[in-house]
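Just one protein chain is left out here, and the rest sit where they should.
Moving on to chain A:
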């Protein structure tokens, strides 16, 4: 450990004694050098067997154990200073069992054979206690054991191996670009996650996985003191299931945005300096941009915006736990019930083809096996506008008459129980050659939107309202200046049925949600959504400007 590994740990002084509390980052602060250590799989196998044997002896008919080391490093800066660097580690094990037809779960940070055996017995005890209230026994889809296998995110450079100083300096360089180009304030951050997780079950699987994710982001704010007006423009990066190679810009990954916007889309690498420069210029331009006139517009949506609309209106709506009512008290249910699906109504137009994929390289959801030992794959959710399947896990398959899980089970850490989480849900690009400029040429009166903004949707996924990061008017086939105060309100089925065209594969990119919340107690998960720029006709746009005293 030397000085160059530590920049701005001083930021921790503020509220230093409060452990990091942002979503999913619970855990113990550690020395960065410890982030590179790995636990030997042979040791984990011995520990796992102790838990599985104890569970079976106590009366479990099924048991699985997850021994996890969850590492996070996050760097926060503002303007010219590093505010906080947090290195956290959380190490422990969770044991899940079925006894008397009922689930039980217990977790411990005492990762010894005795500690895991004790947790296994407690899990069986809880299952048996709750079995008294249980009416229908849990029915698991059959799953073969894979023996001893492993999987790793295919990264080129482990972000945890890059010195903190280098990463902090890159963020400060991006801040400098923003300040030089007219931002009054800028906050930037880099989140890095490494899940080293070991899964074993009574089905005979021993699965060792090493998962990596990364997310650089910033927010540039321009202020006009005289009028009191302020506007922000956030980064157009995407969180990815990648290593530090995402932070090294490559020309081949850049896609020019619509002519007249200066925007650049990023595929598998991101140019934070370039984006921060443009962000500051656009934040300033937003201060004097024209306020939108409410009405019907054709929308042309960039993949870095559309991903969130896909996430909320298709991703969540087709999660089987929501459809069945397991999330009724919090996240909600879904309009796309089994009865609704049986009616064979159009979810969207013929160009809407949605695929679920847990294997897509570079995506946040890519793993070899899920958190209940099911090998991952890809499957169709919507084909030519019709809903054909849901996202499900082992204890749901039988309820819909299927005999297999889709491999969608996930827990945010060893101490949380695994449950059904969203797979990468993506819109297939168009098969006809079409660039974003080609698409805009055909729009008479429209709005082009890039980046995520305010987003809200009801608990059954009918009515939504989305903002964005930047908005441009489209008039007679051309970009016609920046707009502000834009949000669109639509109904999921109407919106996807108004989908007119999608650009081709060359425009396809991943959007990501790094901290998607669901469940009680709430857990986060990370998921990507791919698409090419897509057009929706005659969508209701509202003006969000207000006056307060």
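Everything that follows uses one rule, which is that a residue touches a chain if its C-beta (ideal position, glycine included) is under 8 Å from a C-beta of that chain, and two chains touch if they have at least 3 such contacts; residues count from 1.
By definition in this document, contacts and distances are computed from a predicted model.
In the listed set "Translesion DNA synthesis-associated protein ImuA", "Cytochrome c oxidase subunit 1", "Two-component system, chemotaxis family, response regulator CheY" or "Predicted Zn-dependent protease or its inactivated homolog", the entry agreeing with the UniProt name of the missing subunit chain is "Predicted Zn-dependent protease or its inactivated homolog". Set against the missing chain, the residues A:143, A:333, A:376 or A:502 yield one that touches it, A:333. The missing chain, though absent from the display, is touched by one residue of A:229, A:290 or A:350; that residue is A:229.
In the full complex, chain A contacts the hidden chain through residues 1-3, 5-19, 28-31, 81-82, 102-107, 109, 122, 126, 129-130, 132-136, 184-185, 221, 223, 225-230, 232, 324-330, 332-333, 335, 337, 415, 417, 419, 454-463, 465, 467, 485, 487, 489, 491, 520-521, 540, 542, 544-549.
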